[in-house]
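One structure is given below, represented as structure tokens, and several questions about it will come after.
Removed from the display is one protein chain of the complex; every other protein chain stays in position.
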Amino acid sequence: MADEMGTLGLRASGVGKRFLSKGGDVQALEGVELEVAQGGFTSVIGPSGCGKSTLLKAFSDLLEPSTGELSVNGKSPAEARAAREFGVVFQSPNLLPWRTVLRNVTLPLQVMGVDRPTRIQTAHEMLELVGLASFIRHHPWQLSGGMQQRVAIARALSTNPSVLLMDEPFGALDEITRDRLNLELMRIWGTLSATILFITHSITEAVFLSSQVAVMSSRPGRITRLIEVDLPYPRNSQTRDMPEFYELVIEVRRALVEASDAT
Amino acid sequence: MSSAESGPVLTVSDEFSDVVSPGGQRFWSAVQRVLIALLLLLIAGALWELAKLITGTGDRTMPHIWHTLRFLGSTTSQDENYTWFLVQNVWSTAKASLVGLLVGTALGLTTGVLIARNRLFGDGLMPLIVAAQAVPIVAIAPALVLWLGTGGVTKMVITTYLTFFPVTVATARGIQSVPQESHDLLRTYGASKWTSLRILEIPFAAPLIFVGLETAAAFSVVGAIVAELPFGSNEGLGVVILTSWQFYIVEPRALYCVAMASCALGAIFVLSVRLAAYFALGPRSQGEVL
Partner (left out) sequence: MTSTEAVGSKDTGPRVDWANLPLGVVLIPTLFFVVLLTIWELAVKLGDVHVLMLPAPSVIWIKFIEDFDILVDLALNTGIESAKGVLLGSVIAIMLAGLVHGIRWLNQGLLAYSSTVKALPVVALYPVMTVFFGVTSKAVVAMVCVGVAPIMFTFASRGFSGTSEHDDLMRSISAGWLTRMTALVLPRALPYVMAGLRTAVPLAIIIAIISEYFGGSVSTLGAYIRRESTMLHTVQVWSAIVMACLLGVLVFVAVSLLDRYFLRWHASRQEA
């Protein structure tokens, strides 16, 4: 693999992460190799505790890897963060309860020092995009879990990032809401040109959303297989009816079993 | 949802949990609570009279309620209305309490933030602060007077001392309980420490801080009264309490009146803080105002 640090998209090369603790050291990641082409959608799937979140945190500059290199749009995670090139969506929406929906979405822009009219304008657009335009004056507790997560997505998109890092964003929701939000995400993604790294532990979700599924083993976390998903875009409610879909699900499942056997 | 379309359907869900009760309902429940509070006062009065009846205690020890209330209308040796006399002293004490409360709060907030943010500072200082709360004020007060003399400064130091600790502890604990994920979130936006404090930590800790403020408010009144004792000043509730106590044999009702006035002042301070919390926090305030 040629080393092209000028490539856009996401890249992890030989990434390892070791945590020191009283109870003994934990090797969370080791030798992780991953590449997400620009504009691509890659899911990372693996058993709980395999280090998926650690990898995402490394990309979003919340962690420093012990070894290896990461690049986001050709820059280091720290540089990318400074340049506001990525947005992050966590598993819990993490909305500030004392702010309205609108003000939650304007939060990143406020921190960046963007002027008020522009902030509000952008927030309106983002909320429109996720379909919550009529809820701008509401408070988080007045919204359901799925709606809160949509606000979190709008907030992540407000800085117009070219990369979106999502850590099991729909993990806390029921399956029906999850399916609906998957469709939503596909629609939203269709209007942007973002590169997305998506962590999940739902096989069907991974196959439905991505163009590439990275299967991860645990302890230490390592990408064991990369499965290309060449189902046609845009993905919709009929995608799930296609036989190829289920073949891919089976393939991913097998890879997962292999990965967990390997530990 | 759609069936034949090729693209995903834009669904705006109307799952909308109605948690906020309409304004009118909240007003009525507040009125209810006030009525219950008054009712309880009446019951307490009735129990007092009942106890008096049963034990046959004389009027010297347990004056009748209505006698005590009537006393409020009598005139003092200075030819003033007694109630007016009480009010003036209450006001004097209240002023001192307020100053102490404000200073103590300012110091407490600052210290609390420092403790919560700086690991070393916090681990070292917090146990000391929690321990210092156990020192009774009347032990410190004489020592303070011996050191700083009798005057406004001592009064302020005493009230500030009492209000400082609850506010510090509440602020520190509140900020320490901000979940790591929220910090991470602000980190990804590159927020500075000051921004993070303003936008995240203080609003998050606000409910807890207000609880600490309630305690501080009550303590500030206690502190002001304590500071007015013999070596303090010549006006204020502390002074009135002592003189009423000394002259109890002559006029028992005065003591009860001033005791009630003191409790009332404390309650007013606490309720004011609660009211402030209600307006500042909205539905996030702990429990209701009353």
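Per-chain residue numbering starts at 1, and chain names A and B are given in the order in which the chains are listed.
The rule we apply is simple: a residue touches a chain if its C-beta (ideal position, glycine included) is under 8 Å from a C-beta of that chain, and two chains touch if they have at least 3 such contacts.
This is a predicted model, so every value here is computed, not measured.
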Which of these touches the unseen chain: B:Leu86, B:Leu186 or B:Val226?
B:Val226
Using the touch definition from the top, which of B:Val87, B:Ala131, B:Val153 or B:Leu275 touches the missing chain?
B:Ala131
Going by the touch rule given at the top, which residues of subunit B touch the chain that is not shown?
33, 36-37, 39-40, 61, 119-120, 123-128, 131, 133-140, 142-143, 145-147, 180, 184, 214-215, 218-219, 221-222, 225-226, 229, 237-238, 241, 244-245, 248, 252, 255-256, 258-259, 262-263, 266-267, 270-271, 290
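Keep this in mind: only the chains that are shown with their structure count from here on.
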Subunit A residues touching subunit B - in the complex, by the definition given at the top
57, 60-62, 81-82, 84, 86-88, 90, 92, 94, 96-98, 107-108, 110-112, 131-132, 134, 141-144, 146-147, 159, 180, 183-184, 186-187, 234-238
Give every residue of subunit B touching subunit A within the complex, in rising order.
1-2, 5-13, 15-20, 179, 181-182, 184-191, 195, 199-200, 203-204, 206, 281-282, 284
